[in-house]
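Left out: one protein chain. Kept in place: all the others.
Entry: subunit A
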């Protein structure tokens, strides 16, 4: 068993609170750490990886403190987000060096390179690698000692779809193996495809935790806002408000736009064109006004 326990953890940088009183437990299997950019995902991962001390609270792996405990790295593998990685070495030299620092040798390095399918380019210098190749060599360096915990910060950034699929398969296999795999992402679809368990952080707070279906439902069930321009705003407003899928409509005369709040997303998207046609109203523009990830997430915080 390898369980990371984050207990009432806060982290601030000067006056800025990056992580605010977060508690979560990350156990075996694949967990996705989801949140918009700047939500504190990297700060959390850095604390789990022992590269940042919590300002308050504790971060432990099976009861052992992670900060300032270099022996913990026998059990943890880290795939950082940053690109830099001794670019003057070849991929093989780099992974070999990582193996040696764990007291292992060429055999383990070769096995790790094979796992990420990088043997074909292992004798090229790292500065000639594409972003996806770098990512895979980083993976290999984190896997040399077969860690029971793997932490990945935005691992899919810059990968093409095929590389993404490969990495997902690899992480899935590791999770199925009983290892604790935690990766961060700001893209819901990525997390949904890979992680059975999701932790959501927004603005430094722990917003939601659990099964991805539950979180997906929370996200689609939230009230949606639309800005609509049509040939007859008032008539359209009158027709729409009678349906239970809408909860509020404002006729913004100055801007010449209807602001509609829909509570039943599926039903509303079907209703709008039907009502417009029935009343002979032309729809000029229909645009969701709060589809940004931030607003989706902030809804989750309130939920």
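Just so we're on the same page, a contact is a pair of C-beta atoms (placed from the backbone, for glycine too) under 8 Å apart; a residue touches a chain by one contact, two chains touch by 3 or more; residues count from 1.
By definition in this document, contacts and distances are computed from a predicted model.
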*Would you mind picking the UniProt name of the chain not drawn here, from "ABC transporter permease", "FIST-like protein", "Putative GH25 family protein" or "PepSY domain-containing protein"?*
"ABC transporter permease"
*Taking the entire complex into account, which one of A:102, A:124 or A:259 touches the absent chain?*
A:102
*With respect to the chain omitted from the figure, which of A:76, A:121, A:143 or A:258 is a touching residue?*
A:76
*asked:* If the hidden chain were put back, which residues of subunit A would touch it?
replied: 13, 18, 37-43, 45-46, 49-53, 68, 70-71, 73-74, 76-78, 80-82, 84-86, 88-89, 97-98, 100-103, 141
